[in-house]
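For this view, one protein chain was removed and the others were kept in their places.
Think of it as A and B in the order they're written, each chain with its own count starting at 1.
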Amino acid sequence: MIRRLVLWLDDRLGAASFARKALRKAFPDHWAFMLGEVALYAYVALLVTGVFLTFFFTASGEDVVYQGSYVPLRGQRMSAAYASVLRLSFDVRAGLVMRQIHHWAALVFVAAIVAHALRVFFTGAFRRPREINWLIGTSLLLLAMAAGFTGYSLPDDLLSGTGIRIAYSVLLSIPVVGTWAAFLFFGGEFPAPVTIGRLLALHIMLIQGLILAALGAHLAIIWHQKHTQFRAPGRTENTVVGSPLWPNYAMKSVGLGLAVIAVLAALGGLFQINPVWLYGPYIPTTVSSPAQPDWYIGWLEGALRLMPNWELRGFGHAVPEPFFPGVFLPGVLIAIFALWPFIEQRVTGDRAVHHFLDRARDAPRRSGVGAGALTFIVLLTLAGSNDVIARFFGVPVETVTVILRGVALIAPPVAGWVTYVVCRELRAAEGRPAGAWHALRRGAGGGYLTEDEKG
Amino acid sequence: MRPGERSIAVMLVLSIGGSLALTAVYAAGGQPQLEGILLAVALGALGAAIIAWALRLLPHEAVTDVREPEPSPAEIRAAATTAFARGEEQLTGRRTLGRLLLGALAGLALVALFPIRSLGPRPGRSMFHTEWQPGSFLVDGAGRRVRDGELAVGSVITVFPDGYVGSPVSQTLLIRVEPDQLRLPAGRGGWAPKGYVAFSKICTHAGCPVGLYRAAAHQLLCPCHQSTFDVLRGAAPIFGPTTRALPQLPLRIDADGYLRATGDFSAPVGPGFWELSS
Partner (left out) sequence: MRRRRPAAAAAALVVMAVVVIAARSRAQTPASTPPSSVSAPASPLSTDQRRGADLYALHCASCHGVTGQGTADGIPLRGIGAAAVNFALSTGRMPLADPHQPMVRRLTTWTRPQIDAVVAFVTSLAPGGPPIPAVHPEGGDLARGEQLFAANCAPCHGTAGQGAAVGEGADAPDLYDASALEIAEAVRIGPNPMPRFDAGVIDQHELDSLVRYAVSLRAPADPGGLSLGHLGPVAEGFIAWLVGFGGLVVIIRLIGTTT
């Protein structure tokens, strides 16, 4: 049956020669190479649950009176968007669990992307010839964050409305064009009734279109360039060793996909997430405490909280406080992250092709920079929950803020330097070409040489 | 059953059981926790079975692919550049047409701005005003006019101009303090009769409602980024990321004892923006 299908396809597309190679394609089996796959399958869960949610969501800021089954809100005025999320949560069978799986999938999706990016960074997998895929991957991370933030904003509850309010203010703070940008993006002065509809269009169409395009390119390039791998006996720079796509890798990957969605389903069933009915409808004149965004926006929120009160004024104009932590700082950090392959090439002068991965110790400077930057982002994320931390430890929130301000400046360079020294020492302790396996490569004459020998 | 197959069979049966149980739960009206767990069982057991199948029953076979070097062979590279250069030659040399072509593209870029312009209204002066007018009555969230005597010292209430209940831009905190404790900035004498003092509720940092009032310390705190304002000193910022005080609303008490505004706020409300002069 399947054979007949394959032959039918080959008659029309000439697919047999592609299939012959593709089915025997080698996929390295290191566990850390599956982090991106986890993100991919979380995205599948997001698409499936997201389509379901879209069928029930009303993207409208129009005032309605709630008459659903959640008693404490019955008879209250609220946006049609919020009312539709309540209906989905309480009056649609399996609606709540689908909503919760969607939200958990979003949190895990971004987490897996971040972990995957860290793996690629610390192993130097972004080096030539993979710079383009690093840039695409960076775009995917940013798009995932944008998808997450727009999704978090859709229910129009008190917490998410506060998030939109802050996003509006950050956009407003941009010099020269900020006021226009905020008015055009949100459809007028906050709170504009059209905002929710726009966020939905971005969330389900524009951003998903871009993610799907970037994801397709990301995977096609990996397919074409073949995977990187760690050094091991019998491996060379110009070969790649692993399980064949069919059936071993396909089985493992499908199994992993099912396991990822199973974990998300378990989270969605067991742990309550974003109980918007407790938050209540968004009312521009009130706010709740504590007020946090989802974790991947935490570093931006933390930067806003830690920033001392600086504002530039003069010549009849102002550059307000949120610009520096909310636009300038993330802009610089994201630019450095995106351009890292080229920065590293410039610094080290290493423009050679690399298919073997580094271990963290193999590139102490890169590992040091990465550890420092990671420390900084983690501290900013913690600062985003400074009031929760303060309450947990029974310390004034102002004290937490002041301490974190200092730590955020001191700890990253310290962590970077310690990482650098540890990596250097580890490498030195291995001695020169430690295991014989460590540095074999195939010379021009076909024989095997150690890396020190010139082939 | 062959060795190694039994545990996989158990997992597959578990998956089938999970699916059937989920069907039953759904048919019975649904229950979120059971739905999530049973879905996890149905998917997870199937996934585990497939993974175990791959790891235990399939032969461990390592295949080796040879990488093709990224740069194409030299003659192909040369042919590609030549092909491009030939086309380029055919296109260049017609200077006027080339310039007009650029002009046409620039025109289209200009046209592309119009839909963007349609996305929102012109900011204009709306950012500088609220709905507060000289003589506006202060009303609470239910639209009741606020009268002297209804608010004890240490109380706080959110008020709006009469006719604009719930207004996001005009939302105002009315606080009552001991009059002799007030240290308002110069020029605001008489703005806070009998200790009634009113400030914009919109944080001057990122626009959250400044909802937390520590009555004994006379401090307002914004829960979003912890900007803190000293009510007695005209809501001047004392901690956190903001630089600007909450704008104050001048008040008077009329002959009938009603609280009324004598004008708009002392400054534009809400977070800063480019056109805001200090």
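One rule holds for everything that comes next: a contact is a pair of C-beta atoms (placed from the backbone, for glycine too) under 8 Å apart; a residue touches a chain by one contact, two chains touch by 3 or more.
These figures come from a predicted structure and were not determined experimentally.
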Contact residue for the chain not shown (choose from A:153, A:169, A:228 or A:385): A:385
Option touching the unshown chain, where B:19, B:33, B:133 or B:167 are the choices: B:33
From B:228, B:242 or B:266, residue that would touch the chain that is not displayed: B:228
Contact footprint on chain A, counting only the chain that is left out: 29-35, 37-38, 71-76, 89-90, 96, 100, 103-104, 107-108, 111-112, 115, 158-159, 230, 232, 252, 255-256, 259-260, 263-264, 267, 269-275, 278-280, 283, 285-295, 298, 385, 387-388, 390-392, 394-399
Where the unshown chain meets chain B, residue by residue: 32-33, 36, 51, 55, 140-141, 147, 149-152, 154-158, 175, 209, 211-217, 219, 221, 223, 226, 228, 239
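Just so it is clear, only the chains that are shown with their structure count from here on.
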Length of the line joining the C-alpha centres of chain A and chain B, rounded to whole Å: 18
Of all residues in chain B, those that touch chain A in their complex: 26, 29-30, 32-37, 39-44, 46-51, 53-55, 58, 60-67, 69-70, 116-117, 119-123, 126-127, 141, 158, 166, 168-169, 171, 201, 205-209, 211-212, 222-228, 237, 239-244, 270-278
List of chain A residues in touch with chain B within their complex: 24-26, 93-94, 96-97, 100-101, 129, 162, 165-166, 168-170, 172-180, 182-192, 225-226, 237-244, 247-248, 251-252, 254-259, 261-263, 265-270, 283-291, 301, 304-305, 307-311, 313-314, 316-322, 325, 353, 355, 386-387, 397-398, 401
